[in-house]
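Every protein chain except one is present and positioned as in the full complex.
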Amino acid sequence: MPFRDECGVFGICHQEEASRQTYLGLYALQHRGQEAAGICSGDPQGLHLHKAQGYVADVFTEAALDALPGDAAIGHTRYSTTGGNVASAAHPFLIHGRFGQVALCHNGNLTNTEVLRSRLIADGHTFTSPSDSEVLLALINRAQADSLEDAVVAALREAEGAYSLLILTEDALIAARDPRGFRPLAMGHMGATHAFSSETCAFDLVGAQYDRDVEPGEMVIVSRKSAEVRSRFPLPKVQAKPCVFEHIYFARPDSLVYGRSVMVARREMGRRLALRHPVEADLVVPVPDSGVSAALGYSEQSGIPFDFGIIRNHYVGRTFIEPKQTIRSFGVKVKLNPVRHLLAGQRVVLVDDSIVRGTTSKKIVQMVREAGAREVHMRIACPPTTHSCFYGIDTPKRQHLIASYMPLEAITAFVEADSLGYLDLADLEGCMGDDGTGFCYACFTGNYPVVPG
Amino acid sequence: MPFRDECGVFGICHQEEASRQTYLGLYALQHRGQEAAGICSGDPQGLHLHKAQGYVADVFTEAALDALPGDAAIGHTRYSTTGGNVASAAHPFLIHGRFGQVALCHNGNLTNTEVLRSRLIADGHTFTSPSDSEVLLALINRAQADSLEDAVVAALREAEGAYSLLILTEDALIAARDPRGFRPLAMGHMGATHAFSSETCAFDLVGAQYDRDVEPGEMVIVSRKSAEVRSRFPLPKVQAKPCVFEHIYFARPDSLVYGRSVMVARREMGRRLALRHPVEADLVVPVPDSGVSAALGYSEQSGIPFDFGIIRNHYVGRTFIEPKQTIRSFGVKVKLNPVRHLLAGQRVVLVDDSIVRGTTSKKIVQMVREAGAREVHMRIACPPTTHSCFYGIDTPKRQHLIASYMPLEAITAFVEADSLGYLDLADLEGCMGDDGTGFCYACFTGNYPVVPG
Amino acid sequence: MPFRDECGVFGICHQEEASRQTYLGLYALQHRGQEAAGICSGDPQGLHLHKAQGYVADVFTEAALDALPGDAAIGHTRYSTTGGNVASAAHPFLIHGRFGQVALCHNGNLTNTEVLRSRLIADGHTFTSPSDSEVLLALINRAQADSLEDAVVAALREAEGAYSLLILTEDALIAARDPRGFRPLAMGHMGATHAFSSETCAFDLVGAQYDRDVEPGEMVIVSRKSAEVRSRFPLPKVQAKPCVFEHIYFARPDSLVYGRSVMVARREMGRRLALRHPVEADLVVPVPDSGVSAALGYSEQSGIPFDFGIIRNHYVGRTFIEPKQTIRSFGVKVKLNPVRHLLAGQRVVLVDDSIVRGTTSKKIVQMVREAGAREVHMRIACPPTTHSCFYGIDTPKRQHLIASYMPLEAITAFVEADSLGYLDLADLEGCMGDDGTGFCYACFTGNYPVVPG
Partner (left out) sequence: MPFRDECGVFGICHQEEASRQTYLGLYALQHRGQEAAGICSGDPQGLHLHKAQGYVADVFTEAALDALPGDAAIGHTRYSTTGGNVASAAHPFLIHGRFGQVALCHNGNLTNTEVLRSRLIADGHTFTSPSDSEVLLALINRAQADSLEDAVVAALREAEGAYSLLILTEDALIAARDPRGFRPLAMGHMGATHAFSSETCAFDLVGAQYDRDVEPGEMVIVSRKSAEVRSRFPLPKVQAKPCVFEHIYFARPDSLVYGRSVMVARREMGRRLALRHPVEADLVVPVPDSGVSAALGYSEQSGIPFDFGIIRNHYVGRTFIEPKQTIRSFGVKVKLNPVRHLLAGQRVVLVDDSIVRGTTSKKIVQMVREAGAREVHMRIACPPTTHSCFYGIDTPKRQHLIASYMPLEAITAFVEADSLGYLDLADLEGCMGDDGTGFCYACFTGNYPVVPG
């Protein structure tokens, strides 16, 4: 629960209401970022941009969407990671350059941003924000290439790290995914319309059919002028390493990610967790919403009844005025309320997706115990998170990850649980149908597929 | 899902941060009304009011709460039922009259509003809105009584129908509940602080302990000047008839309503539904969020696995811009997304709390079927809704209630389900531990405890 | 400059776009009150109200005006005088009572509000605000009368003090002015449309022609159902005493007030001031904007050149963030800037409309002197303001009026002027063509035409 993904992207081409459909797509991807949103659309007059801080529903009005005409659009929803001038870091970025107008939005983090940025600055380029997306646009613009498409290829050959990109130009909508495929990017269609999205739940809302993922290292070019759609694999082939955390926490349970059902994967994590860490208990309770599927799996496997022993208040928004005399654990209580009548006197298996700093888990365990639970057995649907992510997830620095500096017993004591069990890495691989090579598990292992910058 | 409750009320006394705690209380009651919110606080200078249309989080800013000083407050969150000038109908209502300043907020509907209002108008009174709360205040002000407290009693003797009231004066905070106890009203405390709330989930957030309900026909008077708390039963004793629909749909599952756990009651409804209407099926799927507990009970009783085959997007707010070329079933799809990979090829038991007009159910069944379900068996956790409510729930007129004019088979065909089963009234009574006399079941039976006006 | 008038009213009948024309009318009357604005319109469905705090341009959107249909409307723009809950005191007030829906808005202050209000409260009436307009509506509603029109007459017979009223009912638009005619109220027409306004500048904007004033003590009833327009004089005849300060300060210079040009009157005040208080000087400088016309008259009469030695910044709005280290005289400087190049070394005649507390005048004199003026001779286009107004002008309490407790020499010293001259009362009468009986001069004389409450 305490992680924050940085972005969701959505793009569409050959669609009469391109910006409105992109708005819907971003709506479905809102869980991937709530700080800022933007859409760039294209019509024969050029590209049109609107972006601002806030929820999708607040950033876009009828008037704003009317000012985004055209049959192609890309959009972005963002979780800000850098403090300061958030406004200047909203996506998409739009430049006027050698190839006319080019807009780009981006999920993921480059790992060599600083090297590239310094080189570009030394070469005379300027930037308006710290965003690595501006670096990508600069690389594209300065590439030794005659066409925009080749320039994108040249730029991607220099970029390292994680990116699922959507690029809109006067001629094409281009989707690209880094060779490791760190972040997801799905493609689909409805009639002659082509669509791309971080997750398939956005296709469901706009009525598009999921066809396949943009492959790791693949670039898909949809012509805006014709029906042509081309695929290229211009980058050196490496072992793909898509982020397993999308399945553990980020993605919406109704999405397919990497072609697999998120919900099915999570349920299996719960089942394997029950096999690995069984416990005598009366009730399986998820930390809502992210622990729900795993808790169902745990219950199914263990035979211990499942119930919503904690209720989430979905009205909690961005602004919340706390009482001046702070109530203990207030930050957790305003979102989560334990159901005393279910919990009182019970031995509870509390299932969550992960533990980061440990402080929130501690508050939840306390809350459940204060509601009367006799025992609280915490079960975590992934291995201990010991390393930071450099590929697009806003994890704290390593030293703040409790599992990086505390053994299991100490964490158990810290969160005040009666017992604590994490999913085994081998079990996680099993849930993903993986032989141990097919996903990025760096946050559990420190084996970084690409050296962090 | 398609019902709308009209209000939630919260009040607090002998609390340094009365208005801030009331804000929290309303936050927890937000599900009971999202159109308008208001708080009236009292300090030695008098009463202070702030109310406006919108969500609790939008209506109140730090500045607004700072302008509501004092150690007593009452608040209200509202679902507007009358069209037109919504602004003038937000609660609390504050008057300057015979007894100084008096503020009132109200959950429920009087059934003799028009008679009382006409009489008061004939007597020279004026009103600024169509609200029955203004009628109550007028009755109080014009009562043949020397004290405010006696005036309230006199007014309540004239009022018929449903009311859970909170009244704030310069001297007291008064809570009152109609003799049938149609709408809930709980009381609790923390230290010397007394609190009242439509549901106990608000007590959980502010850290108050639930003590008991304000009884049907009871009036509780908390002195603002002393520690005195008095209880009176000034109205003729009748058989209490609290609204069973609070347990079926309105209340938050983590609340106690009428002293019973809502979640426990709902789970039992699901269990009994499984006994009464078993079916061969592969998956029990709730219509989220209101069908979840009953679906868990159905699954538990039937042994058919439970899963979230439909995912709700909680980011859907008040404003949503639809595409111009309306997509089929769009209104349902923006909130609910079927999980194709769970549903494909399955025989699904779809559990919802109730059916009103039938049109939403039809869209959901279609959606589930389009997602690949082989069979869709609809199970409804209450009896057929055949009659309108006159006690505070915004049901459509009787002729729009599908169960009032269609037999079961026709409804089954209309919603395009393979089978349809409602909870039996006797089973519902059983779930509530009732012998058939202890709750209002009028929306299922037409046996109105108080003659509608 | 430092006075604040409380209101402007505008009404119109038999006009297809009644609420939009009223919006324009209020726009033109914005100088009479900037705290709140409201319009009530009537169509066959009833009366429709929209009012809020803020400027006319902010309170009304296209959508708000579209929600005010009908061919009759009344509107109000207000300067709040009471602190606290400003929102509840915006006009018009709309009630549902004996005569159906009745809306009222009001310029002026009743002097027996407290007596009436106490009596009405004792009789069982309630109020939602401290406004005397609510008292008028209550009197109307409770009058011993069979028709709304007679009820208005009965109410006005009880009301004392100042009122220029507009009342909208389902049947009529009624305009009424108190027997002294303290506050202005003009009537006009365009084709079949009848219009009423505090000042004629609003007629100019909507394209109506000024016909005459509603007379002191007159009631004009415009039928909404027919072309009938009737005039009544139902109140005891007394000597009219219209407020002379409208001509000195409040009214827009392009208005006719009491049938006379405000600008012409002010110029004449300046001329007589020059005759009464001549001085050797180089330049006549007005305090903009209220001193401009009198300064022109002074210049014309004296032959001393006129120029804008002080420039007003018209962009100064409601919110202005002051520097933390307050600059001396900042509050005056942000609005008024002295023109150094005109003032340096000059002997300046500084003309303002009036002096209230003296503090602002002192700052302006200092500012002019710091800009290099060698001498500053202050000339005030009215007599010393020694008494508070009880008829609708927001003057400070008597003890704060500098002229009530300081002789001329002391005021001259206090404001740091080289000389100070006020217009003589006899001269003021002369400017108004008055024999001393035709206007209210109470703020200069203490001779109150109606005993203050």
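Things to note:
The first chain written gets the first letter, and so on, giving A, B and C; residue counts start at 1 in each chain.
Definition applied: a contact is a pair of C-beta atoms (placed from the backbone, for glycine too) under 8 Å apart; a residue touches a chain by one contact, two chains touch by 3 or more.
From a predicted model like this one, the values you see are computed outputs, not experimental measurements.
Shown chains touched by the hidden one, complex as a whole: A, C. Here one chain is not drawn; of A:121, A:275, A:410 or A:451, the residue touching it is A:121.
Only one residue in the set C:115, C:264, C:406 or C:425 touches the chain that does not appear here, and it is C:264. Although one chain is not drawn, the whole complex shows that of A:91, A:106, A:142 or A:247 it is A:142 that touches it.
Residues of chain C in touch with the missing chain: 16-17, 20-21, 23-24, 27-28, 30-31, 55-57, 60-62, 65, 201, 204-207, 252-254, 256, 261, 263-264, 267, 292-293, 296, 300, 305-308, 311, 313-317, 319-321, 323-325, 327, 333-334, 337-342. Residue positions on chain A in contact with the hidden chain: 48-49, 84-85, 88, 93-98, 121-130, 137-138, 141-142, in rising order.
Everything below uses one rule, namely that only the chains that are shown with their structure count from here on.
Counting partner chains per residue, chain B has no residue touching two or more of them.
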